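Note that this complex is displayed minus one protein chain, with the remaining chains in position.
Up next is chain A:
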Amino acid sequence: MRIVNHPILTFPKQDMVTFTLNGQTIEGVAGEPIAAALHAADVKVLRHSHGRHRPRGLFCAIGNCSSCLMTVDKIPNVRVCIEPLRAGMVVETQEGKGKIV
């Protein structure tokens, strides 16, 4: 969900673009982190861990912790908390370490 009314901040309406998550089309704001767009669409599971396949989500949101690694445009281990969203991106929930080729 996005914040509409806030006592201090204003969030002007911005250009929306579409991208896909596991083949499903989602809308987000161009340039915001992919993770923000996913959260706005209520998607919180970003990957499954390498050993026990546990669901993992966003933790630090500033590129420190590597909890949010996803496969973006076939590139694995992208920190989606700091990767800007562009139209047409192909985002996939990452399984384990991801596949390089």
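Worth pointing out:
Methods note: a contact is a pair of C-beta atoms (placed from the backbone, for glycine too) under 8 Å apart; a residue touches a chain by one contact, two chains touch by 3 or more; residues count from 1.
Note that contacts and distances are computed from a predicted model.
The UniProt record for the undisplayed chain lists the protein name "Sarcosine oxidase subunit alpha", from the options "Sarcosine oxidase subunit alpha", "proton-translocating NAD(P)(+) transhydrogenase", "PflD2" or "ABC transporter permease". Counting the whole complex, the residues of chain A in touch with the unshown chain are 1-3, 5-9, 11, 29, 32-33, 36, 39-40, 44-46, 49, 54-65, 67, 81-82, 84.
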